[in-house]
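First up is the structure itself, then whatever we jot down about it.
Of the protein chains in this complex, one is absent; all others appear in place.
Just so it is clear, A, B and C label the chains in written order, and each chain counts residues from 1 on its own.
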Amino acid sequence: MSSSKIKVGVLGATGAVGQRFVQMLQGHPWFEISALCASERSAGKRYADACNWNLRGDMPAHLRDMVLLECEPGFDAELVFSALPSESATAIEQRFAAAGYGVCSNSRNHRYDADVPLLIPEVNPEHLGLLEIQKQRRGWSGFIVTNPNCSTTHLISALHPLHVRFGVSKVFVVTMQAVSGAGYPGVSSMDILDNIVPYISGEEEKMEQKEPQKLLGTFDGTQVRYADLVLSAHCNRVPVRNGHLEAVSVEFKDKPAQEEILQAWAEYQPLAQRLRLPSAPQPAVIYLAAQDRPQPRLDRLAGTVPGMATVVGRLRPDPLFHYKFLVLGHNTIRGAAGGSLLNAELIVAQGYLGSTAAALARSLEVA
Amino acid sequence: MSSSKIKVGVLGATGAVGQRFVQMLQGHPWFEISALCASERSAGKRYADACNWNLRGDMPAHLRDMVLLECEPGFDAELVFSALPSESATAIEQRFAAAGYGVCSNSRNHRYDADVPLLIPEVNPEHLGLLEIQKQRRGWSGFIVTNPNCSTTHLISALHPLHVRFGVSKVFVVTMQAVSGAGYPGVSSMDILDNIVPYISGEEEKMEQKEPQKLLGTFDGTQVRYADLVLSAHCNRVPVRNGHLEAVSVEFKDKPAQEEILQAWAEYQPLAQRLRLPSAPQPAVIYLAAQDRPQPRLDRLAGTVPGMATVVGRLRPDPLFHYKFLVLGHNTIRGAAGGSLLNAELIVAQGYLGSTAAALARSLEVA
Amino acid sequence: MSSSKIKVGVLGATGAVGQRFVQMLQGHPWFEISALCASERSAGKRYADACNWNLRGDMPAHLRDMVLLECEPGFDAELVFSALPSESATAIEQRFAAAGYGVCSNSRNHRYDADVPLLIPEVNPEHLGLLEIQKQRRGWSGFIVTNPNCSTTHLISALHPLHVRFGVSKVFVVTMQAVSGAGYPGVSSMDILDNIVPYISGEEEKMEQKEPQKLLGTFDGTQVRYADLVLSAHCNRVPVRNGHLEAVSVEFKDKPAQEEILQAWAEYQPLAQRLRLPSAPQPAVIYLAAQDRPQPRLDRLAGTVPGMATVVGRLRPDPLFHYKFLVLGHNTIRGAAGGSLLNAELIVAQGYLGSTAAALARSLEVA
Partner (left out) sequence: MSSSKIKVGVLGATGAVGQRFVQMLQGHPWFEISALCASERSAGKRYADACNWNLRGDMPAHLRDMVLLECEPGFDAELVFSALPSESATAIEQRFAAAGYGVCSNSRNHRYDADVPLLIPEVNPEHLGLLEIQKQRRGWSGFIVTNPNCSTTHLISALHPLHVRFGVSKVFVVTMQAVSGAGYPGVSSMDILDNIVPYISGEEEKMEQKEPQKLLGTFDGTQVRYADLVLSAHCNRVPVRNGHLEAVSVEFKDKPAQEEILQAWAEYQPLAQRLRLPSAPQPAVIYLAAQDRPQPRLDRLAGTVPGMATVVGRLRPDPLFHYKFLVLGHNTIRGAAGGSLLNAELIVAQGYLGSTAAALARSLEVA
């Protein structure tokens, strides 16, 4: 019954990522939307009036008449999903955390804070241990958890099973990123039809220095010790609607046989999958054997939870590194709203949201 | 006056590359088309009837009524440009060379023969010294000269000025290649709209092992000693009509300062440019300073001879190699027909085509 | 249980439309595939080996090992779906009909035969009365039923509810057709990137003279008397993957009020929907009120059975005709394989396939 679900709010509900949150929360077994929040300009309007719905399929009918709130604490919810733009995310998210809400944020603002988990449930669930430290240090009753950039998410998702077995030391990556990664209206059609734009502001820095080392780092009970891998990234925008494709070359501390890499992916069964979190794809990483895959249009929705899996292919030796292969993932699902949502599911399942939520989660899981 | 020009034929004149030869030879100061050759099926037809002209601008009016010949020696020409498919190029090109024609071939069939120059006029003009050896060994009165693959051409054109100064040792390259590289009809729209295909048959092998080492190799008077650089290539097809974009990371034997690389490109004045060959762009390599360039649509025709220059940009340090940057070049102009044409111009200017041609070239050059 | 389903074969199972048949038949409540047939060249191979699967999602796992048969009667099935190319469809389809199979064909070859139904279940179900005449005249124990061209299908689906109330007399239509309508490889990317091709061979003739008049014609017990509407069609190919969009202006025998047209669409409940055929969308025609819809990417899969509905929008007065509006429909689902499939469902439900099948259909329907 609906009333037994965990109430959640969406901050920035009218934008591209906000719409994805709304879409993915529709019919969610654990969560139900109790509040949609937007900018001052939109607050007070019906969701259907303020939001230019841009996704396939209609806006959920029962939310059309929901009146948009301002992004301020006060409404009935245990958790909020943040799709706020960077300009306003910091202050608003902190107010919600201070007021006792769990904040699952897709914004980049708090990603690199030492006491804020940068989380991929399959990769570093133990980093949630930072939450106690965060709450204590900041005096918050709630908390903030972030998910990484869309390109980093799928790269690290593909590398993690290899890293735990063989130790990734060097990564060369060239991304071919879909236009939806820039939001709406985002990339002008004048810039991208019959073209590639070989520059995305801030993206190479995020992939080289800021996110992978934290994601693959180890939590020692008090802090995350960064992994020491070195990455080089070239980031490009391509005329594809959804799905980031990445050409990757890797060097390991211990060079595995090619077969061992395939095995590492095939046997990968991280916590999120073992917990059967509702949005966790089974498997988390899909290897395609065809010589010309993965391809964005064909494979961005592959797997049991469309858009949530990471797809790899074309594993082969590399003349300069050990191996090269391709990584593909959906950027606005797993790479944005879906990443936050899976984070929230892990938070609930691990009991970080209060005993009621955890009990619910356990009971739902068994059922 | 037209009658003083060097007569040339085009083999495979109805296809995509053949059309480019015809287009680029229109109004050429040194060459005039005396024969258009095609498959048995098309031979005997008017060019306008057999050829589905696919380029912007009309088919040259004076060639519309030219009757297509079979690809057999016998017509009046000193030189032939070959746009033949690989299935038939070997035997036909050899017959023409044996019959005394100079063959400037865009086909890959003879590229890797030890006695056949794989030529980029700016890069390795001295490899034309192989022609004497080739004629002697094969007993031919004519000869075959080839140009490299479209992706290799621009990569090596960008690297050559750096190689001669600092010694390139390692190259990592990810290509984003235009659909025209696959010919016509080539890539199905069903495969490439809203998509990327991360596989091009045979392309990575050509870029890693077959062409760069020969192009940057040294001719010792009897053979080409291959350069010892190591390359890793990922090749992708993208929904762009013309222009291959390449993300490149490089390591040198002697690491230069970033400024020295810019200087090497700026000061690059190779033989083809000093000879003022008609199709040689001035400069050969163009560096764009804007942070988001080069882009295929905006820059593929940059420079004094549209489509013949190599465009570079975004030079910056690389965390794993010394530097990274972008390379862009037009694949069906410099990367195919235009490459063969510039080869032919060098051949004429260097006197390999007979004394008449050389005299003509000299006189034209002075005028 | 699977064994109680009606066995069907797919002729031309490896091509684009054949793959759609296979995809849409997966999990079908009435039909199960007992044979996949292909050209001589592919017969004898495993389906997974002979077929370059081009649709999203994988080839149905249980069919991967099915060995392809030649397109000859003899296997166990009551019905075959034909995705044969026009070059071979006539003879093969006739052999199957003669041998007792029901043939639901997407090929154009028999569409205009006087004794062959050209069928859209919502529009002219009574034309199935031709089957008795067809069997008698041709001495067949089986039969052939066809579905119209993809552009005609959606145009007439949108017009039919208006035609029965107000009498359509004149139709002006300009199509913007997706590349998938030309099959695979079909339209070259060289022809359609950054371009429109304002010509599709044979398409305007089909839409103007051959199909609408028969579809909207009346079956008088012995023949179909063609409707007397006059159409003008301009057909264009556009760089869209799926979904034909059509700009339509209409004149009626009795000019309705604008509101009456909306009402006619809203109240449209034809036989196929009343019978609750498994592939019949509810409703058959969807009107979108937004001023900029329908759009191919957003709306081609609208409705309860993705790709089977016809979507209309932007109804407004026309200065030259009575009204103008837009029509959108999925061309390879309802416009091809899905059209044949729904035809087959109507055939079963109406008892044209033998008493067993009809009984099954009735029982399934009740359940």
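The rule is short, and it goes like this: a contact is a pair of C-beta atoms (placed from the backbone, for glycine too) under 8 Å apart; a residue touches a chain by one contact, two chains touch by 3 or more.
Note that the structure is a prediction, hence the values are computed from the model and not measured.
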(request) Would you mind spotting which of C:Arg20, C:Lys214, C:Arg241 or C:His330 touches the chain that isn't drawn? (result) C:Arg241
(message) Can you tell me which of B:Leu159, B:Leu193 or B:Leu231 touches the chain that was removed from the display?
(response) B:Leu193
(request) Just the residue numbers, please: which parts of chain C touch the chain that's not shown? (result) 170, 172, 174, 176, 193-199, 208, 230-232, 234, 236, 238-241, 245, 247, 249, 291-298, 313-314, 318-321, 324, 326
(message) Using the document's contact rule, name the residues of chain A that touch the chain not shown here.
(response) 16, 54, 179-180, 184-194, 239-241
(message) By the contact criterion defined above, which parts of chain B meet the unshown chain? Give residue numbers in ascending order.
(response) 56, 193-194, 241, 297-298, 301
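The definition used in the following text is that only the chains that are shown with their structure count from here on.
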(request) List the centre-to-centre spacing of chain A and chain C in whole Å, with centres computed as mean CA coordinates. (result) 41
(request) Report, in whole Å, the distance between the mean C-alpha point of chain A and the mean C-alpha point of chain B. (result) 45
(request) Averaging only over C-alpha atoms, locate the centres of chain B and chain C and give their separation in whole Å. (result) 49
(request) Could you list the positions in chain B whose residues touch two or more of the other chains? (result) 193-194, 239-241
